[in-house]
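Shown next, in structure tokens, is the structure this report addresses.
Entry: chain A
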Amino acid sequence: MRSLQLPNKASIPLDKDGYLRDMSNWSPEVAEQLAAAIPITLTPAHWEVLEVLRAFYQTHGISPATRPFVKLVARDLGSDKGRSIYLMKLFPGNPALTASKLAGLPRPSNCF
Partner candidate 1 sequence: MSTLHTINKTSTHSALSSCLKVARNGDSILLIEDGVYASSQLCQSPLEGVALYALHEDLLARGLDASTLSGTIKTVDYNGFVDLVCQHQRCVSWS
Partner candidate 2 sequence: MSTNTAKTITFITRSTPYGHGQAKACLDMVLSAAVFEQKINFIFMDDGVWQLKKGQAPSHIDAKDLSAAFTALPLYEVNDLYVNANDLQERGLNCEELVVPVHSVQANTIAELIRESDVVFTL
């Protein structure tokens, strides 16, 4: 089984795609370690997006797919940040997939 080793020796189980198997294992430290594996160094610009995502999941129970993710960031952080190019720079690959992984959320379905 894949897992994430934290500096304090704790081992967090991951699925084959690198998502947390148990969402309750998430902590900012876990996010940092997941990011380091990509590799991404989390900055305040990353964190504000991850916080928006976590709040959205908390309220609605959904990991947003790409287009709703961009719209969500635009709604909560402003239209200069709610753009694919901006989010792609922060979260390379598919931003909705990468960001939901770092935020400790389930994999969004129907994400291309």
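Following the convention adopted for this analysis, contacts are C-beta pairs under 8 Å (C-beta built on N, C-alpha and C of every residue); 3 or more make two chains touch, one makes a residue touch a chain; residues count from 1.
The candidates came about this way: all candidates are chains of the complex that A comes from, given by their letters.
None of the values given here were measured: they were computed from a predicted structure.
Enquirer: Touching chain A in this complex is which of the candidates 1 or 2?
Expert: 2
Enquirer: Which part of chain A faces candidate 2 closely enough to touch in the complex?
Expert: Answer in residue numbers: 56, 59-62, 64-68, 71-72, 75, 109-112.
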